[in-house]
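Structure record follows, encoded as structure tokens.
What you see is the complex with one protein chain gone and the rest in place.
Right, chain A next:
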Amino acid sequence: MSLNLERNSKWMEGSGPQADIVISSRIRLARNLKGMPFPNLMNEAQEAKVIQLVGQAIRTPGVFQAVGELKLMPLRELSPVERQILVEKHLISPDLAEGKGEKAVVLRDDEALSIMVNEEDHLRLQCLLPALMLHEAWRLADAADDALESELDYAFDQDKGYLTACPTNVGTGLRASTMLHLPALVLTRQAGEILTALTKVGVAVRGLYGEGTEAQGNIFQVSNQITLGRSEEEIINNLSAVTVRLADQEREARELLRKQSRWQLEDRVGRAYGLLTNARILSSQEALQLLSDVRLGVEMKILRGIDQRLINQLMVRIQPAYLQFAAGREMTPFERDVHRAAMVRELLAG
């Protein structure tokens, strides 16, 4: 199998409930196989065995009927750039991309469903959809999980639930998260306070690429902290409610900006568009910040004629690995900045 890295992932579609603020919804299930050490203690033979078992399981009719065709790709067979693209598309974690030993990724054609094999846990099943579609993502992940469980022996305990390498995931093994674009909360300086308050209701807030990363381009990731003692539905309902509340708060802040600082707002959006369509050198960080302003302009109908899907695609295409892959060669950081500017100019003006 070769990876079709050029295609767009399902989550980039940019349509669905709350799509003006919620970029994507993700469900991740951590699962481990019975009678095997967790990945941090596995030797290569054991790692290969897990990959083989998962590979067998995804080829069974039950799994095919539940979620369609899945393909397994050993990471060893991918170049560093190809692995990095999977990170930039949010399909695998940086840890899996950099990890040594036998690791693999399982992908469905539309990239809505993926499984990391031998990351922190044996299986990390992920479902990634556009906008606020946590329940839909859960249904798909649950179906895939059921089908896989009929082929694989999961490590499960009646009291502790699904057993995971880290006790922070034990129980449901479920991490639900949404990615939100909150520029008005940042501009009106409410973001910090609100996001800190969220930790008190069991919601964690992170940057664009997960744990330990910054909120580049005003994009925040919110997720459940607790995985044990609550049902999947409770966890998902709670996170959905928090996401809707945050989106409402962001909309209020946008209206406030429109009322109180209309010219500054339109100027900011217009300048961002001007820079993106005219710049000759663009770093990925600058591009992300400008794209955030343009996205705000599109969502507030200050800018017309730009598809939200294009902005989601650009968020991925401006990333270093994707840029080099599309160009078909390795580039120095400066070459990338020039190439990035040309690509953004062409796509936005086109």
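Note that in this section a contact is a pair of C-beta atoms (placed from the backbone, for glycine too) under 8 Å apart; a residue touches a chain by one contact, two chains touch by 3 or more; residues count from 1.
Rule of thumb we're sticking to: contacts and distances are computed from a predicted model.
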| item | value |
| --- | --- |
| "UvrB/uvrC motif protein", "Carbon starvation protein", "Sugar ABC transporter permease" or "Cytochrome B6" - which is the UniProt name of the missing chain | "UvrB/uvrC motif protein" |
| Which residue of A:Asp146, A:Asp307, A:Glu330 or A:Glu346 touches the chain not shown here | A:Asp146 |
| Contact partner of the left-out chain, one of A:Pro37, A:Pro80 or A:Gly192 | A:Pro37 |
| Residue touching the undisplayed chain, where the options are A:Ile92, A:Val105, A:Ala137 or A:Leu174 | A:Leu174 |
| Interface with the undisplayed chain - residues on chain A | 32, 34-38, 40-41, 120, 142, 145-146, 149-150, 153-163, 165-168, 170-172, 174, 226-232, 235 |
